[in-house]
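To keep things clear, I will list the structure first and then write my remarks on it.
One protein chain omitted, others in place.
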Amino acid sequence: MSLRDVEVRARKTEAIIALAIILATSPIIIGFSLIILSSFSKSMVTNFDPSSFHLTLENWINLLQGKSAAVGGLKENILKYTLNTAVVALGVSLVVTLVGTMSGYAISRMNFRYRKHFLLLILLLHAFPGSVLIVGVYFIYRLMSPIAMGSITTFSFFYVIIARASLEIPMAVWLMKGFFDLIPWEVEWAALIDGASRLTVWRKVMLPLVKPGIAAILLFGFLAGWQDLIYVRTFLAEKTLATFIEYNLGTLEFAEMPLVAAAATLYLLPTIIFFITSQQLLLKVSLAGLKR
Amino acid sequence: MERLKAISKYVVIGIVAMLIIIAAVAIFLMQAPPAGPTKVELTGNFEKDVVEVGKALEANGISEVTYSVWAAGDPNSVMRVLGIVEATNRINKIWSDNNINVKIRIDTRFEREFMPLFEEYLSKQPTGQASDFLANSYIYISTLAEEGYILDITDYVSKYSELVNDFYPTIFESVKWKDRIYALPQDTEARPLYFRKDVAACAGLDLTSLADKVKNGEFTWSGIYNWAKQAKEAGCADWGVIHRKGSAHPDLIQFIYAFGGKLYNPDTGKLVIDKEAIYKWLYVEWKMARDGLIPENMMEWDWGKQIHPTVTGGKTLVFIGGTWHWTEYQTRSYYTDPTTGEPRALTAEEVKEFFYYTLFPAGESGKDPVTLSQPFVWTINSRAGEKNPNYDTLKELYHELAFLILVKASDPDINAIHSIISAHLPVRKAAAQLIADENWVNKLKNLEVDLSDEVKDQIRDIVAATVNPINTEFLANVSYMLDYTHIAPIHPLYPKLADIFKDAVDMVLRNQKDPAAAVQYIIDTVNADPDLAAEVEIIGEIPSEWSYP
Partner (left out) sequence: MKYKLKDFLRNKKYEYLIFILPALILIIIFYILPVALSVYISFTPLKNWNLDKYLGTIVGFRNYERFFHMLQYDPIIRNVFLTTIAFIGITLVINVLGGLLLALATYFVSQKFSSVFRTLWLLPRMAPIAVYSLVWYYFFHGSDIGTLNSFLMYLGLIKKPISWGYDIIPWGPWSIIIFVNGLVGVSFGMIIFTSAISNIPKELVIAARVDGASNWQISTKIFIPLMKWHILYVTTWQLLSLLTTYAHIFLLVQWGLVSKQYGTTWSLYIYQVAFTGRTDQGLAAAAGVILVIVGGILGYITLRILGFERMITKPRGDI
């Protein structure tokens, strides 16, 4: 809702405010657009010099063929990297959703003895520096890895997924708690009176009622896994789009910049799709998910 | 309904139990005691050794062995990885010719930057995620050896003395640490000073026999200053000297040697800060930047968008480059065509027409010209072969096979092909002979050489772009530089010191510190870290009466 619905004043101030908002947002718009544009150009379009834009599809062709340089280099399997990124993202999404829906429900609906302590713990997680954690997380990985000798790659995927998902626990818990808070108590009461266990009530009654919340958390979890760079570069036995871009930009001496821009655009695709299709969802989330 | 539930419950339990039993049996079987020999005595006869190893593997029930190789470098240096692939293809052929039913498979990975790859190797080796072979700079051998991450192959190498004798002696020193051998050389290079012939001609500078004048110490960095100034004042070039960005190692370290300085004390094994030589080096950079001959923000220039276009576009008189740039400029589009305005690669003829090359001149008269080599070497993971069956019992076999792969990857033709297509220098004399052999080079151009198809496909486009007489002539012409070459110290903390040098260079270029203050900054920063300070000796004094040019 906005004031516009009941506005009684002139439109002029509104236009000025709108202009200010556009101006403030312009770096974001310009920045991202230039990268997308450059992926279709022979050389990077980074300034407003129209002559630097030479339209071509060769960056995309090269990228999908797996070349990281016009001449030389080894062919890399971009589709595999995309798949790897998707696997991590999906895994994180599922784990985060599971944890969020379960913990969020408990905090929202159950007055258990350690509730406050649990919430305090989750709040405090926010103060843990990721870069400190990661040394310890490596240590644990090292301790656990002998189990996985046969399939190091699979184990590394598994580990990255649960490690990255745990970074999203605070967000997940708060989000789902917000959605659960909105459900009237009566619905649950009725089911519990009938003798169902909490688990059944959760599964059969509550979850269907928080579908928007679940959709939101699945999406946020997916995006969190999709965007990850640090955990993937530290633990994953294979490359994802993130590490592909990082390594190819490492020495700019040999970086085929427009090709990297194409990889970046490819990598950005799910985010863009999400944005275009989920305006409604975001609205619901921002209204519901943030009630304390 | 209840009955059905109960039955299905037991069925599930039964299936789970069976699965557990099957898994246990499988694990048990995997640890089966060796059926064949677990080790082969190497004799130095390659075919015999590799056949014995193959037979031993076969006797132990192994039919496929998988190794992985990581390497980094410019896009033309793919042979750092494909050399291993080719080696295994040759071994597979020997085995099939001898009716041995074993095959080697290689997983490859090729990145651009070698330092991040090394850092990744460090964190992944203990978790078993690192590659079995690593082609990287020799400077990391000390760290890798100290931590036990790479194999000590001294005993294996001792059987292959013929191979060892064919490597250039200075190059072979780079694979040793504390008198043990940890790698085989893969390639090396030199760092010539490139002069733009057209800029020199425009400014009236005579390049005839300059290379000799540099060689005998007649033409020094004072000469460079004067020439650069002349070129700039005559409007023939925007800059006098362009050099690398982002780090002082390895190109800029040449200044220290060119001024007769030391970086390493072999008696104490410590790094050395030679105040006088470093002062003079920083002074040269500082003075040239103040007079507009070197860009103040040189250390931040973009390779692809600024450094190489400036060099190929003739906007500088001198470029402190490497031998590999000769072919790099033929495969990358740094040059803007003056007629069409489109970016493109140079032709070999153009590269020859544009560039004159010499050693890195002496800093001042009385000193010697230098060049710097940074050999790349192949190391073997101390856990090589771990992903293969029965590693615990057959460890020795897998390690021996890995070593034999390295021996094969050092074949003269593999080394020669790598040198030509990437403009590095060969590490063994037999390879140098091939490069000088015109017939062989012509066959290479048409890919009529003895390479497996897989490798041929991967290098087809590079070969087409780089193999020609002009390039091989260049390689032959620069090999004399190996007689004047230095190698940066093999010390675990050397990279840290080089990093500090880089900051000092950046500061003097931007006039944030004058040379004397910058030298003091280096010393202060070193002393701020007690561990580093303990490994560094400081010698010499900043000269009070020294002028440049």
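Order as written gives the chain letters A and B; numbering starts at 1 within each chain.
As a convention for this text, contacts are C-beta pairs under 8 Å (C-beta built on N, C-alpha and C of every residue); 3 or more make two chains touch, one makes a residue touch a chain.
Since the model is a prediction, treat every value here as computed from it, not as a measurement.
Checked against the full complex, the candidates B:Glu47, B:Glu64, B:Asp97 or B:Glu119 give a single residue touching the omitted chain, namely B:Glu119. Touching the chain that is not shown, out of A:Trp60, A:Tyr138 or A:Phe158: A:Tyr138 (per the contact rule at the top).
Checked against the hidden chain, the listed residues A:Leu57, A:Leu79 or A:Leu120 yield one contact partner: A:Leu120. Between the chain not shown and the residues B:Phe46, B:Tyr67, B:Trp324 or B:Tyr521, the one that touches is B:Tyr521.
Where chain B meets the chain that is not shown, the touching residues are 116, 119, 122-123, 125-126, 143, 146-149, 245-246, 297, 299-302, 305-306, 495-496, 499, 503, 506, 510, 512, 521, 524-525, 527-531. Residue positions on chain A in contact with the hidden chain: 1-4, 6-9, 13-14, 17-18, 20-22, 24-25, 27-32, 34-35, 44, 46-49, 98-99, 102-103, 105-112, 115-116, 118-140, 142, 162-163, 165-167, 169, 173, 181, 185, 197-199, 202, 223, 226-230, 234, 241-242, 245-246, 249-250, 252, 260-261, 264, 267-268, 271, 274-275, 279, 282-283, 286-287, 290-292, in rising order.
Here is the rule we use: only the chains that are shown with their structure count from here on.
Averaged C-alpha coordinates put the centre of chain A at 38 Å from the centre of chain B. Within the complex formed with chain A, the chain B residues making contact are 74-78, 81-82, 108-113, 116, 120, 123, 126-129, 302-305, 307-308, 331-333, 342-343, 386-387, 458, 461-462, 465.
Put simply, chain A touches chain B in their complex at residues 42-44, 54, 68-75, 138, 141-142, 145, 149, 152, 156, 233-234, 237, 247-248, 250-255, 257.
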